[in-house]
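For this depiction, one protein chain was excluded, whereas all remaining protein chains were kept in their positions.
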Amino acid sequence: MDKLKAAVLGATGMVGQRLVKLLADHPRFELEVLAASSRSAGKKYSEAVHWCIEGEVPENAAEMTVVEARLEDVKRGGSVDLVFSALPSEIAREVEAEFARDGIPVISDASAYRMEEDVPILIGEVNPDHLKLVKEQRRRGWRSFIVTSPNCTSNAMILALKPLLDVYGIRSVIVSTMQALSGAGWTGVPSMAITDNIIPYIRNEEEKVEREALKILGKLEGSRIAPADIRISASCHRVNVLEGHLEAVFVELAREAEPEEVAETMRRFRGRPQELKLPTAPENPIIVRSEPDRPQPRLDRCAGNGMSVVVGRIRRDPVLRNGIKFLVLGHNTIRGAAGNAVLNAELAEAEGYL
Amino acid sequence: MDKLKAAVLGATGMVGQRLVKLLADHPRFELEVLAASSRSAGKKYSEAVHWCIEGEVPENAAEMTVVEARLEDVKRGGSVDLVFSALPSEIAREVEAEFARDGIPVISDASAYRMEEDVPILIGEVNPDHLKLVKEQRRRGWRSFIVTSPNCTSNAMILALKPLLDVYGIRSVIVSTMQALSGAGWTGVPSMAITDNIIPYIRNEEEKVEREALKILGKLEGSRIAPADIRISASCHRVNVLEGHLEAVFVELAREAEPEEVAETMRRFRGRPQELKLPTAPENPIIVRSEPDRPQPRLDRCAGNGMSVVVGRIRRDPVLRNGIKFLVLGHNTIRGAAGNAVLNAELAEAEGYL
Amino acid sequence: MDKLKAAVLGATGMVGQRLVKLLADHPRFELEVLAASSRSAGKKYSEAVHWCIEGEVPENAAEMTVVEARLEDVKRGGSVDLVFSALPSEIAREVEAEFARDGIPVISDASAYRMEEDVPILIGEVNPDHLKLVKEQRRRGWRSFIVTSPNCTSNAMILALKPLLDVYGIRSVIVSTMQALSGAGWTGVPSMAITDNIIPYIRNEEEKVEREALKILGKLEGSRIAPADIRISASCHRVNVLEGHLEAVFVELAREAEPEEVAETMRRFRGRPQELKLPTAPENPIIVRSEPDRPQPRLDRCAGNGMSVVVGRIRRDPVLRNGIKFLVLGHNTIRGAAGNAVLNAELAEAEGYL
Partner (left out) sequence: MDKLKAAVLGATGMVGQRLVKLLADHPRFELEVLAASSRSAGKKYSEAVHWCIEGEVPENAAEMTVVEARLEDVKRGGSVDLVFSALPSEIAREVEAEFARDGIPVISDASAYRMEEDVPILIGEVNPDHLKLVKEQRRRGWRSFIVTSPNCTSNAMILALKPLLDVYGIRSVIVSTMQALSGAGWTGVPSMAITDNIIPYIRNEEEKVEREALKILGKLEGSRIAPADIRISASCHRVNVLEGHLEAVFVELAREAEPEEVAETMRRFRGRPQELKLPTAPENPIIVRSEPDRPQPRLDRCAGNGMSVVVGRIRRDPVLRNGIKFLVLGHNTIRGAAGNAVLNAELAEAEGYL
């Protein structure tokens, strides 16, 4: 079976680089076009990109000529079956729609369409059925569709919450984050700003965390998603760590549960990607560690090739009713972005949407 | 009026150094004896100490000969009116009692006696009346007494909570901390452990935070303290910052309050040290900043000479009833330790206890 | 005697902020106008600046309205007797000339005019007589003049070399630097680039270090400077330190000298600013430490209020003839920029040039 040909939009950014790496040697998708801003267009990818992740620029990508991230340029660059978008949100809105309208499915890491009623925010293990929602996008006059991934901070938290919601029910969640630098992009956080320091604010982040979870954990009812009935409160902070968002989560369950029971529930959790044995699906979506001082970003972020989230320190919370508190760590540019998108594309293909 | 002569026990450690610095040029206290472990005893202070705070070893301390931190050695070193203790807890228990028994007041930063029924954990602005409790220590056969300071993490949080408790009442508190390296001492956290990393665990810290606040915010009723009726849940984490603990605090108030109102309540807060114009008392115990991205440890930890705590991002919390969330930053070795102890000594003197 | 009124050009940058701080409470100069890019013009200084040094924006500066850094705007802003320029080099070339032509002396930290034949690069302790060179600038049709400061890396090295040149003579110098982040400005080095890393390259830096020293250590002969006859080789590297450039220096002296003798020579070194007791002159231009592990940037950069350079580990070099090697540390934005400029202005005033 031939591989599907893929374009990466925003290929030179941090998430774009991760997409290029994940797709460089993928069993189902093939890198066909790399697109970025007009500043990069026309250059060889290896020259346009400030490659900053482990290893070298993948060989098949290095020599490709970057095109501008617009429908016509991408199509001139090659015949593509789908696009992965890691575009800045302000650009994503228009460009992603162009592709969807033209019949090319868009697997997006941008936030532009996340909160649109007819666009799913998809985590393969959490809400695979929301994929059906894409049919509603035809009303927009689009011949294909957009599927989005959650914000990187939401992603890790929601994966950890999903089995708790299923087994015990969840009333409310308080989360305090310690987020990595890569989440802000290569130049997002000056070293002068963060050395010996913390920045206790990330624009729009708390709003995203508080909002996206309700949609993702919501139920698809016909042509719309009924949001989950959970109250969420977030406090988001940037710390001096390269990759891996660590989050302290306090959960009010609907019924009592022992910490050990919660750990076991998380450990046993599997989803549709594991069922379908999708290539990028981690064996364990949630790894629960029992050491008192884990998860740690540098040591645990690459668990499951960066596709597992790592949970630790599950214990009772004395404030919330049926309260449980724990830490969860997710690799923000893999599980929290590029990896999730690739998994979404694999799921979409396996379910016949591509 | 002559200055009181003071010994510093544990003078070579991080908190000990801060004590030496604060007392080097103090209007009411005079450095008389510097004591540390037997390893340092006999050396000049400037040679025994691995000085690691701003500036040089204060001149009057540099040439002093360190003695061992035991009653007899300290007394042989000089006639002292009070001792400041920054001893490790396991040693503090015995040594501090020796001094109190002998009639020398102990102003302690150690945790050894904090939870004893007849020993106050004192924050000048919060519970100055708890000082009366020291009289109960006579039953131990002590001719003088021990006063303790709270754990550094508790300190910042409690200062910020006190005006809220007074004005609105508090039902419960959830706190997630991002704590500085100095809290673990000079060799506490290896650089290999924390570079590009977070350690989401500090031994016994959460227990201290959850317990000490109830005592400090409690009411002195005759010869005992009735603990405050508040539920507290803490999650404590070590981050790559030299000094300054930053804490995300979520509070359930007893009645509703607007964030602006809460900010004003905090700004107006003053305590007994301000009333008495104690030398180490900051003009504003709580500084509330209105920028969206403050407080930041490196920029704000030295506010009020490290004796003010800095609060920012006061906003509604959607999970807790009458919920308010904010960030608070405190200099952990000044306000959270040495500075608090010096202020306690000043208060004790002003109130006639020394 | 009235204070001279000063404008700061480039007042919002890292060096500009240091200038504002140093001038906020200066005995001879008074902040009259703050100028920056058109983006900042019209805003209050406290709002235009991303203040990032210790303490708050000085009160007298905070409320000033920033004007654009052009002659006419600055003159409209107030009557100024001199300007301090911390402009980016590409802008400095034109703007600084405007002021000099108009009769307003320019004390510059920019590199634009450094290598011009008739413009001195001035370090008060090293080449105060080079100030005379400014008269030559009249030939340009300028009614006043420009004086520059050296590159921050050159500055520390040259201060340490000057007494060696005077006493022993110098044949050649090899220097390997470990430079601080602030040297690249607030956004110059992304945290993603430098965390757990070193960047072994700083554009044009080695050329500056190799060239400027020859001019500064050269002799004023009539209307020109005869460059010093020294060979210099630099290797410049950026490390993860906020402030303070540390440099490993290997020197070939013209005659043999014991390390202890070299140390003593450096310790005794004083210059014209010390003679004149200029307000910003440090008591000791060079502090020599005898501990085996000093100087260290965080501990030593503020020595002499950031105006002293700190030397340590003076020892024989087995490769170079009469070889001596040592480390020197200089505060790059104070001694290496703003502080040096203020000292230059003080010197110019004391010598009757203002």
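Labels for the chains are A, B and C, by order of writing; each one numbers its residues from 1.
By definition in this document, a contact is a pair of C-beta atoms (placed from the backbone, for glycine too) under 8 Å apart; a residue touches a chain by one contact, two chains touch by 3 or more.
Since we're looking at a predicted model, the values are computed, not measured.
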Which is it among C:43, C:75, C:270 or C:294 that touches the chain not included here?
C:294
Touch as defined at the start, partner being the missing chain; which of A:2, A:54, A:90 or A:221 qualifies?
A:54
Option from B:85, B:182 or B:332 whose C-beta touches the chain left out
B:182
Which is it among C:22, C:126, C:156 or C:174 that touches the chain not included here?
C:174
Please give every residue of chain A in contact with the chain that is not shown.
52, 54-55, 195-196, 299, 302
Since one chain has been left out of the picture, which residues of chain C touch it in the full complex?
172-174, 176, 178, 195-201, 210, 231-233, 235, 237, 239-242, 246, 248, 250, 252, 292-299, 312-313, 317-320, 323, 325, 327
In chain B, positions touching the absent partner:
14, 52, 181-182, 186-196, 240, 242
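In this text, only the chains that are shown with their structure count from here on.
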Top of the farthest list for chain C, CA-centroid basis, is A
Over half shared numbers or under half: where do the identical copies chain B and chain C land at their interface, same or different?
same
How big is the gap, in whole Å, between where the Cα atoms of chain A centre and where those of chain C centre?
48
When the centre of a chain is set as the mean of its C-alpha atoms, what distance in Å lies between chain A and chain B?
42
Could you grab the centroid distance between chain B and chain C? Build each centroid from C-alpha atoms only and quote it in angstrom.
41
Chain B residues touching 2+ other chains are 195-196, 299
